[in-house]
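Not every chain of the complex is shown here; the ones you see sit where they belong.
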Amino acid sequence: MRVPFFDADPMGVVHHANYLRYFENARIEWFRRRGLTWAIFTGSDLSVAVVESQVFYRSPARFDDLLLLDVTLVELQRLSMKFSYAAHEQSEGRLIVEATTLHACVGSNMKLKKIPASIREALLVPEQAGQREPNG
Amino acid sequence: MRVPFFDADPMGVVHHANYLRYFENARIEWFRRRGLTWAIFTGSDLSVAVVESQVFYRSPARFDDLLLLDVTLVELQRLSMKFSYAAHEQSEGRLIVEATTLHACVGSNMKLKKIPASIREALLVPEQAGQREPNG
């Protein structure tokens, strides 16, 4: 992804709150490549909530930088899943940010729910070649 | 309102797309003072959609500036309503932005609906003293 102008602050660097947005986009794309889209939740009493996030800001990114975002599923429990992320600046390979997010399945009443087997299986299938989308 | 750090861009001035957000906050507050909150739409097949917006950027605002936002209902038709806005910088009174937005009532199918009489009446009642909220 290319850093948008409006995400850089008066110091000229990406405002720190934006990285959780970049990583969400990357995570949604990661889900999509495993066949898991927003549509599977429509009509179900289930959604995936963010429970915790931790971000380490290693070096600044600037407007117009190209960032490479990596997503890894690092833990899959009965009730939760944890992802780790890294963002690198493309031209020099410089590490920009590392992060983790912890997620839980919840019902519309915000009570915890067991992660359904169908989702669990999809999460564990390795990404297939050719599923990468043009702007992914 | 005070301009947040994250709304200023690398040129040090408020990014232009933010003013539509500021004016929406001001408009929602304007509605609230007339007893019209989000709750009145809950469960109804009705919402208010933005149809058109026009913004004139007169001079730049910067991080930490205090802005005064004015909202005026300038037109109330059977199917639409139009608001105008002005943002001034508080300390010098400098005009920052002027704008208008046009709104229509729509059903969940996004078809136009007549503005209900109850809403129409509330819109035309003058704002009452003492309804201003602390951070309004």
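Chains here go by letter, A and B, matching the order in which they are written, and residues are numbered from 1 within each.
As a working rule, a contact is a pair of C-beta atoms (placed from the backbone, for glycine too) under 8 Å apart; a residue touches a chain by one contact, two chains touch by 3 or more.
Because the structure is a prediction, the values reported are computed rather than measured.
*Asks:* With 2 chains shown in place, count up the copies in the whole assembly for me.
*Replies:* Per the structure file, the complete homomer consists of 4 copies.
Here is the rule we go by: only the chains that are shown with their structure count from here on.
*Asks:* Starting from the mean Cα coordinates of chain A and chain B, work out the distance between those two points in Å.
*Replies:* 33
*Asks:* Across the complex, what residues on chain B touch chain A?
*Replies:* 5-6, 8-10, 12, 15, 17, 63
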